[in-house]
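Data block below; observations after.
Omission of a single protein chain aside, the complex is shown with its protein chains in their original locations.
Moving on, here comes chain A:
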Amino acid sequence: MSVELIAYGCFFLTVALTYAIMCLGLNLQWGQTGLFNVGIAGFVAIGAYVSALLTTPDTAGRLGGFGLPMAVGWLGGALAAALVSYLVGRLTIRLRADYLAIATFGIAAAVQLCALNLEPVTGGPFGIGFIPRPFAAEAGNPLLFSLLNLALLVIVVLLLYLGLERLVRSPWGRVLRAIREDETAALALGKSATRFRLQAFAIGGGIMGLAGAAQAHFIGFIAPENYLPMLTFQVWAMLIVGGSGNNRGAILGAVLVWGIWAVSAALIAAVFDPAQQARAASLQIAIIGVAICAVLLLRPQGILGEIRTISRHLPSRAGKAQTAESRPE
């Protein structure tokens, strides 16, 4: 095993984990609450751009570059994305379910357009460069550098996972699923469906923003074309393949689909001659599309299905349900 191979493995996993964060955010919105967000790329972009603006050094000809610490950038990115999600949710969540889909689709297009056209803020088509990278001091040692980056992402994903698992099993999480399964019944129990949905949507959007910030700092450069609708589809494929409603499924799906994506890209590079490669790349996207449809038709629950959870204050029944429902592999 050469050093390069380990470094590449770390790089691959680090990128996959940034997708896993997006997937966890989507799982809260869709998997737990049944909210269909087709604008993931937009929320990720908001997180990335806000964090980049906050942390880059002052740049001539562009707003900001406030040079703040990276943690502030990540937090700011997540908060900005959460705020935008909240506003979109306010507008559409009380309407029919697929209006949210259309509105989020529009948000992603609008964010993309702003990133492209608001040159004094976003750098326009050239994007923003020189985004500070975590552990930049170690950049001379590629192995250590990539290991540290991977460790940082692992910690972030782990913290998010534990936090979300806790949320999902809390009374709050149970209300979300109750609303998803039977809104009328939840309403009858005095739960405001709109409010809970809105909270879940905003938190999920914030997590996507965090993913965007993490990705921006890991790569060190962002441009509008990083946030095309393709990104949204990839994250959807990850969650559906991994198993929506299951946080572990979200992480597994992200690593798996990103792996398929990377392998198919390598295959295309090996099989097709360079002139045809751009064209063959569209086959990669077709694979994602077929995967989404096939999983919906053949295994709607994904690889890891949803785990039934009930209140931990019902110990005996909870124990029984756990054994009865222990995941069918």
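Criterion: a residue touches a chain if its C-beta (ideal position, glycine included) is under 8 Å from a C-beta of that chain, and two chains touch if they have at least 3 such contacts; residues count from 1.
The definition used in the following text is that contacts and distances are computed from a predicted model.
A.B. asks: Out of "Spore gernimation protein", "Inner-membrane translocator", "ATP synthase subunit a" or "Transcriptional regulator, PadR family", which one is the UniProt protein name for the chain not included here?
C.D. replies: Answer from the UniProt record of the missing subunit chain: "Inner-membrane translocator".
A.B. asks: For the full complex, which residue in A:10, A:23 or A:38 touches the chain that was left out?
C.D. replies: Candidates A:10, A:23 or A:38; residue touching the omitted chain: A:38.
A.B. asks: Just one of A:106, A:142, A:163 or A:220 touches the chain that is missing; which is it?
C.D. replies: A:106
A.B. asks: Tell me which residue among A:72, A:95, A:137 or A:185 touches the hidden chain in the full complex.
C.D. replies: A:95
A.B. asks: Of the residues in chain A, which ones touch the absent chain?
C.D. replies: 34, 36, 38, 91-92, 95-99, 101-103, 105-107, 109-110, 113, 116-117, 229, 233, 236, 240, 278-280, 282-286, 288-293, 296-297, 300
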